[in-house]
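A quick write-up on the structure given underneath.
The complex appears here minus one protein chain, its other protein chains still in place.
Up next is chain A:
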Amino acid sequence: MDPVFSALSLYKKRKFEECVTTCTELLDKNPFDQAVWVLKMRALTEQLYVDDLEAEEEGIAEAFMDNETIAESARPGTSLKNPGTSQGGSTQGYRPWTQTGRPVSGVVRPGTQTARPGTMEQALRTPRTSKTARPSTSQSARTIRLGTASMLSEPGGPFIQLSRINLGNYASKPALAKPLFLYILYHENSIRHALQLAVLATQACEFKDWWWKVQLGKCYFALGLMREAEQQFRSALRQHQCIETFLRLGRVYIRLDQPLSALDVCRTGLEYFPKETTLLTEIARIFEGLNNMTMSVKYYREIVTEDSTNVEAIACIGMHHFYTDQPEMALRFYRRLLQMGLYNAELFNNLGLCCFYAQQYDMTLSCFQHALSLAKDDDVADIWYNIGLIAIGVGDTRLAGQCLRLAISADSTHAPAYNNLGVLELRRGRVNEASAFFQAAASLAPYLFEPYFNHSSLSHKMGDLQASYIVIQKALEAYPNHVPSQELLRALEKHFTFI
(Lines give C-alpha, C1' and ligand atoms only; values in the text may rest on other atoms or scores of the structure.)
Protein backbone atom coordinates (compact mmCIF):
# COMPACT_ATOMS: atom_id res chain seq x y z
CA MET A 1 0.00 0.00 0.00
CA ASP A 2 1.46 3.30 -1.02
CA PRO A 3 1.49 5.82 1.85
CA VAL A 4 0.47 8.67 -0.46
CA PHE A 5 -2.51 6.67 -1.58
CA SER A 6 -3.53 5.89 1.97
CA ALA A 7 -3.17 9.56 2.92
CA LEU A 8 -5.45 10.52 0.04
CA SER A 9 -7.90 7.84 1.02
CA LEU A 10 -7.92 9.10 4.61
CA TYR A 11 -8.49 12.64 3.37
CA LYS A 12 -11.48 11.52 1.33
CA LYS A 13 -12.88 9.73 4.34
CA ARG A 14 -12.48 13.00 6.34
CA LYS A 15 -10.02 11.40 8.74
CA PHE A 16 -7.91 14.51 8.78
CA GLU A 17 -5.88 13.86 11.85
CA GLU A 18 -4.63 10.51 10.61
CA CYS A 19 -4.10 12.02 7.19
CA VAL A 20 -1.93 14.74 8.72
CA THR A 21 0.10 12.15 10.63
CA THR A 22 0.70 10.13 7.46
CA CYS A 23 1.66 13.26 5.55
CA THR A 24 4.02 14.34 8.30
CA GLU A 25 5.81 11.00 8.10
CA LEU A 26 6.06 11.32 4.35
CA LEU A 27 7.36 14.86 4.57
CA ASP A 28 9.98 13.77 7.08
CA LYS A 29 11.32 11.42 4.43
CA ASN A 30 11.02 13.82 1.54
CA PRO A 31 10.47 17.44 2.56
CA PHE A 32 10.17 18.60 -1.06
CA ASP A 33 7.19 16.52 -2.06
CA GLN A 34 4.78 19.25 -3.10
CA ALA A 35 1.81 16.96 -3.47
CA VAL A 36 2.07 15.67 0.09
CA TRP A 37 2.71 19.19 1.34
CA VAL A 38 -0.50 20.40 -0.30
CA LEU A 39 -2.41 17.40 0.98
CA LYS A 40 -1.31 18.07 4.54
CA MET A 41 -2.21 21.71 4.16
CA ARG A 42 -5.65 20.83 2.90
CA ALA A 43 -6.22 18.34 5.67
CA LEU A 44 -5.23 20.92 8.28
CA THR A 45 -7.53 23.46 6.69
CA GLU A 46 -10.50 21.13 6.46
CA GLN A 47 -10.00 20.07 10.04
CA LEU A 48 -10.78 23.61 11.17
CA TYR A 49 -13.07 24.77 8.44
CA VAL A 50 -16.06 26.72 9.68
CA ASP A 51 -18.62 28.14 7.36
CA ASP A 52 -17.62 31.73 7.93
CA LEU A 53 -20.83 32.92 6.32
CA GLU A 54 -22.80 31.44 9.19
CA ALA A 55 -20.42 32.55 11.90
CA GLU A 56 -20.49 36.21 11.11
CA GLU A 57 -21.18 38.70 13.81
CA GLU A 58 -20.82 42.42 13.91
CA GLY A 59 -18.92 43.72 16.89
CA ILE A 60 -18.62 47.10 18.49
CA ALA A 61 -15.49 48.05 16.67
CA GLU A 62 -17.08 47.39 13.29
CA ALA A 63 -20.23 49.22 14.20
CA PHE A 64 -18.33 52.17 15.54
CA MET A 65 -15.54 52.46 13.03
CA ASP A 66 -18.07 52.17 10.26
CA ASN A 67 -17.46 55.20 8.12
CA GLU A 68 -19.66 54.08 5.28
CA THR A 69 -22.82 55.35 6.86
CA ILE A 70 -24.88 57.16 4.31
CA ALA A 71 -27.64 58.64 6.38
CA GLU A 72 -27.78 58.93 10.11
CA SER A 73 -31.53 58.57 10.17
CA ALA A 74 -32.48 56.35 7.30
CA ARG A 75 -35.84 56.43 5.62
CA PRO A 76 -38.39 54.08 7.10
CA GLY A 77 -37.86 50.50 6.08
CA THR A 78 -34.46 51.00 4.49
CA SER A 79 -32.21 50.32 7.42
CA LEU A 80 -31.57 47.39 9.69
CA LYS A 81 -30.71 49.77 12.49
CA ASN A 82 -34.24 50.90 13.23
CA PRO A 83 -36.46 48.04 12.21
CA GLY A 84 -39.45 49.49 13.99
CA THR A 85 -39.96 51.98 11.22
CA SER A 86 -40.95 49.59 8.51
CA GLN A 87 -44.50 49.53 7.31
CA GLY A 88 -46.76 46.71 8.26
CA GLY A 89 -44.27 45.10 10.57
CA SER A 90 -45.25 43.32 13.70
CA THR A 91 -45.38 45.35 16.85
CA GLN A 92 -44.23 44.65 20.36
CA GLY A 93 -47.79 44.18 21.40
CA TYR A 94 -47.90 40.94 19.51
CA ARG A 95 -44.37 39.76 19.25
CA PRO A 96 -41.94 40.55 22.04
CA TRP A 97 -38.71 42.29 21.22
CA THR A 98 -35.28 41.24 22.27
CA GLN A 99 -32.51 43.23 23.79
CA THR A 100 -31.34 44.11 20.30
CA GLY A 101 -34.49 46.06 19.65
CA ARG A 102 -35.91 43.71 17.07
CA PRO A 103 -38.59 41.07 17.26
CA VAL A 104 -37.79 37.65 18.61
CA SER A 105 -36.39 35.48 15.89
CA GLY A 106 -37.33 31.89 15.25
CA VAL A 107 -33.78 30.70 15.57
CA VAL A 108 -30.81 32.15 17.34
CA ARG A 109 -28.08 33.11 14.91
CA PRO A 110 -24.86 34.97 15.58
CA GLY A 111 -26.34 38.06 13.99
CA THR A 112 -29.46 38.07 16.11
CA GLN A 113 -27.60 38.27 19.37
CA THR A 114 -25.81 41.54 18.98
CA ALA A 115 -27.39 44.88 19.18
CA ARG A 116 -26.38 47.79 17.05
CA PRO A 117 -25.53 50.23 19.76
CA GLY A 118 -25.89 53.93 19.27
CA THR A 119 -22.54 55.02 20.56
CA MET A 120 -19.40 53.37 21.75
CA GLU A 121 -19.93 54.59 25.30
CA GLN A 122 -23.44 53.21 25.40
CA ALA A 123 -22.27 49.89 24.05
CA LEU A 124 -19.51 49.60 26.60
CA ARG A 125 -21.69 50.61 29.48
CA THR A 126 -24.71 48.47 28.69
CA PRO A 127 -24.53 45.34 30.73
CA ARG A 128 -24.99 42.32 28.58
CA THR A 129 -26.50 39.32 30.22
CA SER A 130 -26.07 37.61 33.49
CA LYS A 131 -23.79 35.17 31.74
CA THR A 132 -21.21 37.53 30.41
CA ALA A 133 -20.26 41.10 30.93
CA ARG A 134 -18.28 41.16 27.73
CA PRO A 135 -19.70 43.25 24.96
CA SER A 136 -19.26 41.55 21.64
CA THR A 137 -15.92 42.51 20.28
CA SER A 138 -14.79 42.83 16.76
CA GLN A 139 -15.28 40.41 13.93
CA SER A 140 -11.67 39.46 13.79
CA ALA A 141 -11.67 38.66 17.47
CA ARG A 142 -14.47 36.24 16.89
CA THR A 143 -12.86 34.56 13.93
CA ILE A 144 -9.72 34.14 15.92
CA ARG A 145 -11.69 32.44 18.60
CA LEU A 146 -13.41 30.24 16.07
CA GLY A 147 -10.19 28.99 14.61
CA THR A 148 -7.98 28.32 17.53
CA ALA A 149 -5.43 26.34 15.60
CA SER A 150 -3.06 29.24 15.53
CA MET A 151 -2.86 28.95 19.28
CA LEU A 152 -2.36 25.22 19.39
CA SER A 153 1.21 24.36 19.85
CA GLU A 154 2.39 21.85 17.33
CA PRO A 155 5.25 19.56 18.05
CA GLY A 156 8.27 20.76 16.18
CA GLY A 157 6.91 24.20 15.50
CA PRO A 158 4.18 25.30 13.12
CA PHE A 159 3.74 23.52 9.82
CA ILE A 160 4.33 26.64 7.77
CA GLN A 161 6.24 29.63 9.03
CA LEU A 162 4.20 32.41 7.50
CA SER A 163 6.76 35.07 8.19
CA ARG A 164 9.44 33.14 6.32
CA ILE A 165 7.42 32.07 3.35
CA ASN A 166 8.01 33.88 0.07
CA LEU A 167 4.49 34.42 -1.11
CA GLY A 168 5.63 35.68 -4.52
CA ASN A 169 7.04 32.25 -5.34
CA TYR A 170 3.74 30.55 -4.77
CA ALA A 171 1.47 33.14 -6.31
CA SER A 172 2.18 32.04 -9.86
CA LYS A 173 1.51 28.38 -9.11
CA PRO A 174 -2.23 28.09 -8.61
CA ALA A 175 -2.03 24.44 -7.60
CA LEU A 176 0.03 25.46 -4.58
CA ALA A 177 -1.30 28.94 -4.03
CA LYS A 178 -4.98 28.09 -3.68
CA PRO A 179 -4.60 25.53 -0.91
CA LEU A 180 -1.97 27.73 0.70
CA PHE A 181 -4.35 30.65 0.71
CA LEU A 182 -7.11 28.62 2.32
CA TYR A 183 -4.63 27.34 4.86
CA ILE A 184 -3.50 30.85 5.76
CA LEU A 185 -7.05 32.12 5.97
CA TYR A 186 -8.77 29.31 7.83
CA HIS A 187 -5.98 27.62 9.73
CA GLU A 188 -3.61 30.43 10.55
CA ASN A 189 -6.23 33.16 10.56
CA SER A 190 -3.71 35.60 9.22
CA ILE A 191 -5.82 37.80 7.03
CA ARG A 192 -2.94 40.10 6.21
CA HIS A 193 -0.80 37.32 4.77
CA ALA A 194 -3.76 35.84 2.99
CA LEU A 195 -4.54 39.17 1.40
CA GLN A 196 -0.95 39.57 0.30
CA LEU A 197 -0.98 36.17 -1.37
CA ALA A 198 -4.34 36.84 -3.00
CA VAL A 199 -3.17 40.14 -4.43
CA LEU A 200 -0.03 38.55 -5.89
CA ALA A 201 -1.92 35.58 -7.24
CA THR A 202 -4.64 37.56 -8.91
CA GLN A 203 -1.97 39.62 -10.61
CA ALA A 204 -0.15 36.48 -11.66
CA CYS A 205 -3.25 35.10 -13.37
CA GLU A 206 -3.92 38.50 -14.96
CA PHE A 207 -7.18 38.99 -13.10
CA LYS A 208 -8.75 36.12 -15.00
CA ASP A 209 -9.55 33.83 -12.13
CA TRP A 210 -12.79 34.77 -10.35
CA TRP A 211 -11.84 32.57 -7.43
CA TRP A 212 -9.01 34.86 -6.41
CA LYS A 213 -11.31 37.86 -6.60
CA VAL A 214 -13.77 36.23 -4.24
CA GLN A 215 -10.93 35.43 -1.87
CA LEU A 216 -9.68 39.01 -2.09
CA GLY A 217 -13.18 40.18 -1.28
CA LYS A 218 -13.29 37.84 1.70
CA CYS A 219 -10.06 39.33 3.01
CA TYR A 220 -11.26 42.89 2.48
CA PHE A 221 -14.51 42.03 4.21
CA ALA A 222 -12.69 40.63 7.20
CA LEU A 223 -10.57 43.77 7.32
CA GLY A 224 -13.67 45.94 7.23
CA LEU A 225 -12.96 47.41 3.80
CA MET A 226 -16.48 47.05 2.53
CA ARG A 227 -16.25 49.07 -0.65
CA GLU A 228 -13.17 47.18 -1.80
CA ALA A 229 -14.85 43.91 -0.99
CA GLU A 230 -17.91 44.96 -2.94
CA GLN A 231 -15.77 45.80 -5.95
CA GLN A 232 -14.04 42.41 -5.89
CA PHE A 233 -17.25 40.46 -5.50
CA ARG A 234 -18.91 42.41 -8.30
CA SER A 235 -15.97 41.81 -10.58
CA ALA A 236 -16.00 38.11 -9.72
CA LEU A 237 -19.71 37.91 -10.44
CA ARG A 238 -19.19 39.42 -13.86
CA GLN A 239 -16.83 36.57 -14.68
CA HIS A 240 -18.63 33.72 -13.06
CA GLN A 241 -21.84 33.40 -11.10
CA CYS A 242 -21.55 31.45 -7.94
CA ILE A 243 -23.91 31.18 -4.99
CA GLU A 244 -21.23 31.95 -2.47
CA THR A 245 -20.29 35.17 -4.24
CA PHE A 246 -23.88 36.36 -4.23
CA LEU A 247 -24.16 35.59 -0.54
CA ARG A 248 -20.95 37.39 0.27
CA LEU A 249 -21.91 40.44 -1.76
CA GLY A 250 -25.22 40.47 0.09
CA ARG A 251 -23.35 40.39 3.37
CA VAL A 252 -21.32 43.40 2.29
CA TYR A 253 -24.52 45.36 1.77
CA ILE A 254 -25.92 44.20 5.09
CA ARG A 255 -22.78 45.43 6.77
CA LEU A 256 -23.16 48.73 4.94
CA ASP A 257 -26.72 48.79 6.24
CA GLN A 258 -28.25 48.74 2.79
CA PRO A 259 -30.67 45.87 3.15
CA LEU A 260 -32.50 46.74 -0.04
CA SER A 261 -29.32 46.40 -2.10
CA ALA A 262 -28.64 43.10 -0.36
CA LEU A 263 -32.12 41.94 -1.31
CA ASP A 264 -31.43 42.96 -4.91
CA VAL A 265 -28.24 40.98 -4.98
CA CYS A 266 -29.92 37.90 -3.58
CA ARG A 267 -32.75 38.22 -6.07
CA THR A 268 -30.27 38.46 -8.93
CA GLY A 269 -28.65 35.37 -7.50
CA LEU A 270 -32.00 33.63 -7.55
CA GLU A 271 -32.31 34.36 -11.25
CA TYR A 272 -29.17 32.34 -11.85
CA PHE A 273 -29.87 29.72 -9.25
CA PRO A 274 -33.62 29.46 -8.90
CA LYS A 275 -34.90 28.24 -5.57
CA GLU A 276 -31.46 28.08 -4.00
CA THR A 277 -32.18 27.67 -0.32
CA THR A 278 -29.18 29.56 0.98
CA LEU A 279 -30.15 32.63 -1.04
CA LEU A 280 -33.77 32.31 0.00
CA THR A 281 -32.69 32.02 3.63
CA GLU A 282 -30.64 35.17 3.27
CA ILE A 283 -33.61 37.08 1.86
CA ALA A 284 -35.89 35.79 4.58
CA ARG A 285 -33.41 36.86 7.23
CA ILE A 286 -33.09 40.33 5.77
CA PHE A 287 -36.85 40.76 5.75
CA GLU A 288 -36.94 39.57 9.31
CA GLY A 289 -34.28 42.14 10.15
CA LEU A 290 -36.43 44.79 8.49
CA ASN A 291 -39.33 43.62 10.62
CA ASN A 292 -41.31 42.64 7.55
CA MET A 293 -42.57 39.35 8.85
CA THR A 294 -45.04 38.56 6.10
CA MET A 295 -42.37 38.71 3.40
CA SER A 296 -39.92 36.85 5.58
CA VAL A 297 -42.37 34.03 6.13
CA LYS A 298 -43.19 33.96 2.43
CA TYR A 299 -39.57 33.22 1.65
CA TYR A 300 -39.28 30.75 4.48
CA ARG A 301 -42.24 28.92 2.96
CA GLU A 302 -40.42 28.79 -0.36
CA ILE A 303 -37.48 27.23 1.42
CA VAL A 304 -39.69 24.58 2.94
CA THR A 305 -41.11 23.59 -0.45
CA GLU A 306 -37.55 23.26 -1.71
CA ASP A 307 -35.99 21.62 1.30
CA SER A 308 -38.58 20.31 3.68
CA THR A 309 -36.03 19.51 6.36
CA ASN A 310 -34.80 23.05 6.85
CA VAL A 311 -34.98 23.57 10.59
CA GLU A 312 -34.56 27.33 10.48
CA ALA A 313 -37.44 27.81 8.07
CA ILE A 314 -39.77 25.54 10.00
CA ALA A 315 -38.93 27.20 13.30
CA CYS A 316 -39.41 30.70 11.89
CA ILE A 317 -42.76 29.87 10.31
CA GLY A 318 -43.87 28.25 13.54
CA MET A 319 -42.84 31.31 15.49
CA HIS A 320 -44.71 33.55 13.07
CA HIS A 321 -47.88 31.53 13.48
CA PHE A 322 -47.55 31.59 17.23
CA TYR A 323 -47.31 35.34 17.38
CA THR A 324 -50.12 35.85 14.89
CA ASP A 325 -52.53 34.01 17.17
CA GLN A 326 -52.47 30.68 15.43
CA PRO A 327 -51.02 28.43 18.09
CA GLU A 328 -52.49 25.32 16.46
CA MET A 329 -50.55 26.00 13.27
CA ALA A 330 -47.41 26.75 15.25
CA LEU A 331 -47.90 23.50 17.11
CA ARG A 332 -47.85 21.56 13.85
CA PHE A 333 -44.58 23.10 12.79
CA TYR A 334 -42.90 22.54 16.10
CA ARG A 335 -44.22 19.01 16.28
CA ARG A 336 -42.67 18.37 12.90
CA LEU A 337 -39.34 19.53 14.28
CA LEU A 338 -39.75 17.17 17.19
CA GLN A 339 -40.58 14.28 14.88
CA MET A 340 -37.52 15.04 12.83
CA GLY A 341 -35.47 14.33 15.90
CA LEU A 342 -34.76 17.79 17.24
CA TYR A 343 -34.64 17.24 20.97
CA ASN A 344 -33.89 20.27 23.06
CA ALA A 345 -35.32 22.41 25.79
CA GLU A 346 -36.25 25.33 23.55
CA LEU A 347 -38.40 23.17 21.32
CA PHE A 348 -40.27 21.63 24.23
CA ASN A 349 -40.75 25.04 25.73
CA ASN A 350 -42.32 26.30 22.52
CA LEU A 351 -44.41 23.16 22.21
CA GLY A 352 -45.65 23.64 25.74
CA LEU A 353 -46.67 27.22 25.08
CA CYS A 354 -48.38 26.30 21.81
CA CYS A 355 -50.25 23.48 23.55
CA PHE A 356 -51.39 25.85 26.24
CA TYR A 357 -52.67 28.48 23.87
CA ALA A 358 -54.21 25.84 21.64
CA GLN A 359 -56.06 24.62 24.71
CA GLN A 360 -54.39 21.24 24.82
CA TYR A 361 -53.82 21.49 28.51
CA ASP A 362 -52.96 17.84 29.07
CA MET A 363 -49.82 18.14 26.97
CA THR A 364 -48.66 21.46 28.32
CA LEU A 365 -47.19 20.33 31.58
CA SER A 366 -45.49 17.25 30.19
CA CYS A 367 -43.87 19.42 27.53
CA PHE A 368 -42.53 21.71 30.19
CA GLN A 369 -41.35 18.74 32.21
CA HIS A 370 -39.36 17.63 29.19
CA ALA A 371 -38.08 21.14 28.70
CA LEU A 372 -36.91 21.37 32.29
CA SER A 373 -35.21 18.01 32.15
CA LEU A 374 -33.32 19.09 29.04
CA ALA A 375 -32.66 22.67 30.01
CA LYS A 376 -29.18 24.02 30.29
CA ASP A 377 -28.18 26.97 32.39
CA ASP A 378 -28.92 29.57 29.75
CA ASP A 379 -32.50 28.66 29.06
CA VAL A 380 -33.80 27.35 32.36
CA ALA A 381 -34.83 30.86 33.38
CA ASP A 382 -36.96 31.27 30.28
CA ILE A 383 -38.64 27.95 30.88
CA TRP A 384 -39.53 28.81 34.45
CA TYR A 385 -40.79 32.16 33.24
CA ASN A 386 -43.08 30.46 30.76
CA ILE A 387 -44.34 28.00 33.37
CA GLY A 388 -45.07 31.05 35.47
CA LEU A 389 -47.03 32.43 32.55
CA ILE A 390 -49.05 29.21 32.34
CA ALA A 391 -49.68 29.35 36.08
CA ILE A 392 -50.95 32.91 35.74
CA GLY A 393 -53.14 31.69 32.90
CA VAL A 394 -54.75 29.01 35.02
CA GLY A 395 -54.99 31.35 37.99
CA ASP A 396 -52.56 29.64 40.31
CA THR A 397 -50.81 32.74 41.55
CA ARG A 398 -48.87 30.91 44.21
CA LEU A 399 -47.30 28.60 41.66
CA ALA A 400 -46.77 31.57 39.35
CA GLY A 401 -44.91 33.48 42.02
CA GLN A 402 -42.71 30.53 42.79
CA CYS A 403 -41.96 29.88 39.12
CA LEU A 404 -41.06 33.49 38.51
CA ARG A 405 -38.81 33.51 41.52
CA LEU A 406 -37.12 30.39 40.22
CA ALA A 407 -36.65 32.16 36.89
CA ILE A 408 -34.98 35.03 38.67
CA SER A 409 -32.82 32.72 40.72
CA ALA A 410 -31.61 31.14 37.49
CA ASP A 411 -31.04 34.43 35.73
CA SER A 412 -31.02 37.48 37.93
CA THR A 413 -31.42 39.77 34.92
CA HIS A 414 -34.64 38.25 33.65
CA ALA A 415 -36.64 41.44 33.25
CA PRO A 416 -40.01 39.95 32.16
CA ALA A 417 -40.03 37.79 35.27
CA TYR A 418 -39.54 40.86 37.45
CA ASN A 419 -42.38 42.59 35.67
CA ASN A 420 -44.76 39.70 36.16
CA LEU A 421 -43.78 39.34 39.79
CA GLY A 422 -44.60 43.02 40.13
CA VAL A 423 -48.06 42.44 38.70
CA LEU A 424 -48.58 39.54 41.09
CA GLU A 425 -47.54 41.67 44.05
CA LEU A 426 -49.85 44.41 42.87
CA ARG A 427 -52.74 41.97 42.84
CA ARG A 428 -51.95 41.06 46.39
CA GLY A 429 -52.03 44.72 47.24
CA ARG A 430 -48.37 45.16 48.01
CA VAL A 431 -47.83 48.40 46.23
CA ASN A 432 -44.30 49.12 47.34
CA GLU A 433 -43.01 45.69 46.33
CA ALA A 434 -44.81 45.92 43.01
CA SER A 435 -43.31 49.29 42.28
CA ALA A 436 -39.86 47.99 43.17
CA PHE A 437 -40.26 45.04 40.83
CA PHE A 438 -41.39 47.28 37.97
CA GLN A 439 -38.43 49.53 38.50
CA ALA A 440 -36.07 46.57 38.57
CA ALA A 441 -37.54 45.24 35.35
CA ALA A 442 -37.35 48.62 33.66
CA SER A 443 -33.75 49.16 34.64
CA LEU A 444 -32.78 45.71 33.39
CA ALA A 445 -34.60 45.95 30.09
CA PRO A 446 -35.24 49.47 28.88
CA TYR A 447 -36.48 47.99 25.59
CA LEU A 448 -39.58 46.54 27.22
CA PHE A 449 -42.54 48.89 27.49
CA GLU A 450 -44.59 46.77 29.88
CA PRO A 451 -42.70 47.56 33.11
CA TYR A 452 -42.83 51.27 32.31
CA PHE A 453 -46.52 51.18 31.61
CA ASN A 454 -47.25 49.16 34.75
CA HIS A 455 -45.14 51.43 36.87
CA SER A 456 -46.72 54.49 35.41
CA SER A 457 -50.29 53.34 35.86
CA LEU A 458 -49.47 52.24 39.41
CA SER A 459 -48.00 55.64 40.19
CA HIS A 460 -51.02 57.24 38.60
CA LYS A 461 -53.33 55.28 40.85
CA MET A 462 -51.24 56.11 43.88
CA GLY A 463 -51.46 59.76 43.05
CA ASP A 464 -47.83 60.28 42.16
CA LEU A 465 -48.64 62.02 38.93
CA GLN A 466 -45.20 63.42 38.35
CA ALA A 467 -43.55 59.99 38.46
CA SER A 468 -46.33 58.58 36.35
CA TYR A 469 -45.77 61.26 33.74
CA ILE A 470 -42.02 60.69 33.59
CA VAL A 471 -42.34 56.94 33.33
CA ILE A 472 -45.09 56.86 30.74
CA GLN A 473 -42.89 58.89 28.43
CA LYS A 474 -40.26 56.17 28.67
CA ALA A 475 -42.91 53.58 27.85
CA LEU A 476 -43.86 55.49 24.74
CA GLU A 477 -40.22 55.80 23.81
CA ALA A 478 -39.94 52.02 23.87
CA TYR A 479 -43.21 51.46 22.01
CA PRO A 480 -44.61 54.62 20.46
CA ASN A 481 -47.86 53.07 19.26
CA HIS A 482 -49.02 51.62 22.54
CA VAL A 483 -52.55 52.95 22.86
CA PRO A 484 -53.11 52.58 26.64
CA SER A 485 -49.85 54.43 27.24
CA GLN A 486 -50.93 57.19 24.92
CA GLU A 487 -54.26 57.44 26.72
CA LEU A 488 -52.59 57.59 30.09
CA LEU A 489 -50.27 60.31 28.87
CA ARG A 490 -53.20 62.25 27.50
CA ALA A 491 -55.07 61.95 30.79
CA LEU A 492 -52.01 63.14 32.68
CA GLU A 493 -51.46 66.07 30.37
CA LYS A 494 -55.09 67.04 30.68
CA HIS A 495 -54.76 66.85 34.41
CA PHE A 496 -51.67 69.01 34.45
CA THR A 497 -53.16 71.66 32.19
CA PHE A 498 -56.22 71.67 34.41
CA ILE A 499 -54.06 72.44 37.39
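For this structure, a couple of remarks:
What we mean here is this: contacts are C-beta pairs under 8 Å (C-beta built on N, C-alpha and C of every residue); 3 or more make two chains touch, one makes a residue touch a chain; residues count from 1.
The rule is short, and it goes like this: contacts and distances are computed from a predicted model.
Taken from the listed names "Vacuolar fusion protein MON1 homolog", "Protein PTHB1", "Kaptin" or "Ras-related protein Rab-22A", the protein name that UniProt assigns to the chain not shown is "Protein PTHB1". Note on the undisplayed chain: of the listed residues A:L338, A:L465 or A:A491, the one touching it is A:L338. Screening A:S261, A:T278 or A:T397 against the full complex identifies A:T278 as the residue touching the chain left out.
Touch with the hidden chain on the side of chain A covers residues 1-2, 4-6, 8-9, 12-14, 34-35, 38-39, 42, 46, 51, 64-65, 67, 120-121, 174-176, 178, 209-211, 214, 225, 240-244, 273-278, 306-309, 311, 336, 338-343, 348, 369-370, 373, 398, 402, 432.
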